[in-house]
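Right, I'll just put the structure down here and ask away after.
This view holds just a subset of the chains, kept in their places.
Naming follows writing order (A and B), and every chain is counted from residue 1.
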Amino acid sequence: MIKIGIVGGTGYTGVELLRLLAQHPEVEVDVITSRSEAGIAVCDLYPNLRGHYDRLVFSAPDAGRLAACDAVFFATPHGVAHALAGELLEQGTRLIDLSADFRLSDAEEWSHWYGQPHGAPQLLEDAVYGLPEVNREAIRQARLVAVPGCYPTAVQLGLLPLLESRLIDLDRVIADCKSGVTGAGRGAKVPSLLAEASESMKAYGASGHRHLPEIRQGLVRAAGAPVALTFVPHLTPMIRGIHATLYGRLTDEPGDLQALFEKRFAGEPAVDVMPAGSHPETRSVKGANLCRLAVHRPGGGDTVVVLSVIDNLVKGASGQAIQNLNLMFGFDEMAGMQAPALLP
Amino acid sequence: MIKIGIVGGTGYTGVELLRLLAQHPEVEVDVITSRSEAGIAVCDLYPNLRGHYDRLVFSAPDAGRLAACDAVFFATPHGVAHALAGELLEQGTRLIDLSADFRLSDAEEWSHWYGQPHGAPQLLEDAVYGLPEVNREAIRQARLVAVPGCYPTAVQLGLLPLLESRLIDLDRVIADCKSGVTGAGRGAKVPSLLAEASESMKAYGASGHRHLPEIRQGLVRAAGAPVALTFVPHLTPMIRGIHATLYGRLTDEPGDLQALFEKRFAGEPAVDVMPAGSHPETRSVKGANLCRLAVHRPGGGDTVVVLSVIDNLVKGASGQAIQNLNLMFGFDEMAGMQAPALLP
């Protein structure tokens, strides 16, 4: 049993960590902090957890108690992990940050997109980008993991085989992404109201979105060369799920694309390459730490279309965070996340 | 490990049995039958199960293979269990029937509501009504369990404390129930289309519904006297969940209703009495084998209002079926169903 701390546990990634960790045989959640809900029992805010965390109470942030944990998750807005990470790392606590604070290796690019100075550039060289399908060995040793964002996870996993084998034109990659509303968090904003977001579909950030540099960084690493990406996210009237539809232009006869994908992800516990001709549904991964992929080549032409689905709160956030934890502490990589998706 | 058979596994209660049994440490699903899908792999029909039942294939009904199982679930339309139960029971297989075939103890009443003769009246005396909160000891010994319907579960659990203590007027009990669309099954019917059922609310069966006699039978047993029940079900635009709003007229000063409910369900693993003043949400039990209850007495008057929520596919069907299995075979009563509800 290791002791877990969670910073900023009132949002959707926080409650999802608790939901999944309740099934984890090797951990105990010791501390969960929240500025706004300090003193409130976790189960009063999230009644689905009644019977699982009956004595757990949100506490005000307290570096001392967090430092006594073996691992601490940050489920916070950007900037918070910057402020706390250094102190906790010094005391030997291993950190798993679900925010964007350590995802970009370039502090200036971070500053540009987040409109404030990077708060802990000195930690960037220790930060490991927590995509196990790319960085598994580095994650095992990491003291500080930056968990990928939801869009970046769905897009990178779908494009990795094509980029690593340099099968597509790096100059024109398109990621048309559709996300459920939990991607926007639990903040009380008018556009996230059921009355506003239900029964409608819209794009947003078509001219530029914060996830773009993170995705591009990952694609460049996979390709070993610059990649020009057009990324258009859309808000979809559902609670959970991301569907990434990825378009690339084949530069050469690619051989058997299905086999390429199956080989690339053979043995990956959190990636499922569907049979040829499949159209994965987001609900097929609801609640599960999985990315399901399908690859199409319409009309046998020179365009390849990859369909990539994840649950944004699981493989796109809290589940992937726990997958990182499991690697860091030598647990079964999918511990806590064995249950099938909830369907229907 | 015991061997499990499932008859009629293609509907929503079938896939839900598989989802939950995938997490059960003591069972193995050996046979799953379907007339319409014989020969199809389970995971091709339900991709959420990929990775869990990769070798399980729907087979045509085969009494021999089923009889080789320790326990068989019927997840079938009414009438099917009537036809098969006798033969399987003779060979020592224990049966858990999710259909309505053995729920009513009176074969004639069954015939009246289902419009056909009862196919196995001789088995009725062996059939145990599988509501663990009422019949736990009988279930442990049962060879044949009739799993309660979804509405009957939500209504009975909410009214039990009031009826057993005879606190309310038995002449005017009202159950206003709201159900998600999976209550209507996976059949392709126009009223169940998203385009028809979404963004709308309607009552149905206001003049009489098949679940009425089952509910009444349970209420009568609890009260030990006739009960006049008005039951109006409503179709709600959501996938899972039942919300029963129950109205009774107090015949006397009832004392502490909250304490009455807490005492009645103390130690019950699948019933959660919420704190006074609560309004349980159906999503707080999504995917979980739980009934959450709250009791109100508006304005301190002579009306008591009980709010009762379940997931119709879990505590209202497949979860309760497994709870019965666990009792019959001496497993932990909640084995396979330890995970918190999926929220949000």
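We adopt the following convention: a contact is a pair of C-beta atoms (placed from the backbone, for glycine too) under 8 Å apart; a residue touches a chain by one contact, two chains touch by 3 or more.
Every value quoted in this text rests on a predicted model; they were computed, and no experiment measured them.
Q: Taking the 2 displayed chains as a starting point, can you state how many identical chains form the whole complex?
A: 4
To be clear about the criterion, only the chains that are shown with their structure count from here on.
Q: Using the average of all C-alpha atoms in each chain as its centre, how far is it in Å between subunit A and subunit B?
A: 36
Q: Would you pull the subunit B residues touching subunit A in the complex into a rising list?
A: It is residues 12, 15, 18-19, 22-23, 46-52, 182, 199, 239-240, 272, 274, 278, 280-281, 283-288, 290, 292, 338-344 of subunit B that touch subunit A.
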